[in-house]
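Okay, here's the structure, questions in a sec.
With one protein chain held back, the other chains of the complex are shown just where they sit.
Residue numbering begins at 1 within each chain, and the chains themselves are lettered A, B and C in the order written.
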């Protein structure tokens, strides 16, 4: 049976939970679209996260990878389109490292695009009543670094597709941050399930406008 | 057994659902803090809403009233502090009326304050992991008008307390409005349950700062 | 010659400037619409501000009063519609006082409306290319308290009209607050000049919708 790897992160930045790690754990072992999900929670540290990703790719040999991360300030499930080969950490990661203006992977391209049908995935979520959209920047912290490393690894694994999905805060996190939007865990689990199903079923993305002016 | 009246509204403004009406219906018949909830869905029209409120007050003789309404653009359960005797409708109501710069009730005071312990209620929700806060304006549409009429009616009903609570959109509504925050129905039902329980138990509000600079 | 009193505030909250005080000073001595402007900078403290307002009203006997204040987070010149008889200070004022849930003036009404033609004023600014709008809450700090005291005093001064205008930050303030909007001093001075001219010329406000849904 084909394997879908879904990764999330451990909590960081003073939080005690992280929706991305919880969604990965919730879907671990599920069967979606005929494939078995392996959910993994990665350390929120630059080097450790990429090392853990590499180990999971080798162990699981997935045919599809969805990496998830937390994005405080967003109100919807957000499908990232492009990973940038840039690290510029606004806060230290969970190991205390705070690299500034370094490449994720020296010598690699400046950016790598998702290989997921992100427009079809976002539309599928919205049709299921789940707020969703596209994003042109995954930031410059651990999320973007893992996304970049993922797309770099997949470039040499024929037929394996992957990408990155940012999730809003959980309600219990937003309850401590006035003005912050959130989505409940159950809806994000369902959103990632629908996204996975869509990614498995759709290979050519929708040819509809989805960009931003600036 | 004491009765708590919880009102919500029918859908308006082109929507097919309204979280406030759904929460009122979901709690109808529940027992909270030793009181029985009567949930009612009001028409979203200036005169009809106030008429339906008056009928419910007469029929049910509640000891506590929580009026609920929908507030697109907010991300938390929002406890209103003050109702203003002003109608200025940006869109027509569900009967097609669009009054501009008229009083809700001619001859009544310029404003009426909530009689609920809103700081204790907001804190209780946050302690339950539900995003919540205070608001100094309920707008100038049907929500504010109903809130004003409610506080006007309660001014002559000894010992009956009440107030207004604005709720964010439901996820299925936000899925069609890019950039809009939402909360799931179940969390808002739980939030209004906690709010009701707190209102029944607390009579002197918390003496903590909760205002805004501007 | 008729006198227009325009008040602003001294800096507060750790800032070294306050656009409202600067605009009041910039217009001091100008003649607008046949009236002479007296610009005054008030202390940003609850009791002192109201005392200084009373002294200025007695000394100048103005026929029109525009009170100005700073509103970080707003992007337009904002005409307040209603002052609330509530003080709930999120931070201490410049004298160190931080009242919570007290009336501005004990025994006074719950709220008082502006007596300015705010819709005509906002439209006039926009026609001059200056971002402007209406607001239903002036907060619960010193700005709202002064606004309330002003409308309370004017209620017993026949024919004297007045109201409150919130101004965005200055660019030099926004340069230290990422994400904050601003307007340049010169545009705000021009905006308050146009607002004054309109208030002097227009006595019945425009009958156009200008409210908010929530």
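Assume a residue touches a chain if its C-beta (ideal position, glycine included) is under 8 Å from a C-beta of that chain, and two chains touch if they have at least 3 such contacts.
These numbers come from a predicted model, not from an experiment.
The chain not shown here makes contact, within the complete complex, with A, C. When the whole complex is considered, the residue among A:115, A:140, A:173 or A:198 that touches the unshown chain is A:140.
When the whole complex is considered, the residue among A:43, A:69 or A:133 that touches the unshown chain is A:69. Contact with the omitted chain, checked across C:75, C:105 or C:202, is made by C:75.
Touching the omitted chain from chain A are residues 13, 69-74, 81-82, 84-91, 98, 100-101, 109-113, 136-141, 143, 166, 205, 207-214. In the full complex, chain C makes contact with the omitted chain through residues 75-76, 125-126, 128-133, 171-172, 174-176, 178-184, 186-187.
Operating definition for what follows: only the chains that are shown with their structure count from here on.
Taken as a graph of touching chains, this assembly is arranged as a line, each chain contacting the next along an open chain of partners. Comparing mean CA positions across the assembly, the chain most remote from chain B is A. If each chain is reduced to the centroid of its CA atoms, chain B and chain C end up 30 Å from each other. Between the Cα centres of chain A and chain B there is a gap of 38 Å.
The distance from the centre of chain A to the centre of chain C, each centre being the mean of the chain's C-alpha atoms, comes to 47 Å. Residues of chain A found to touch two or more other chains are absent.
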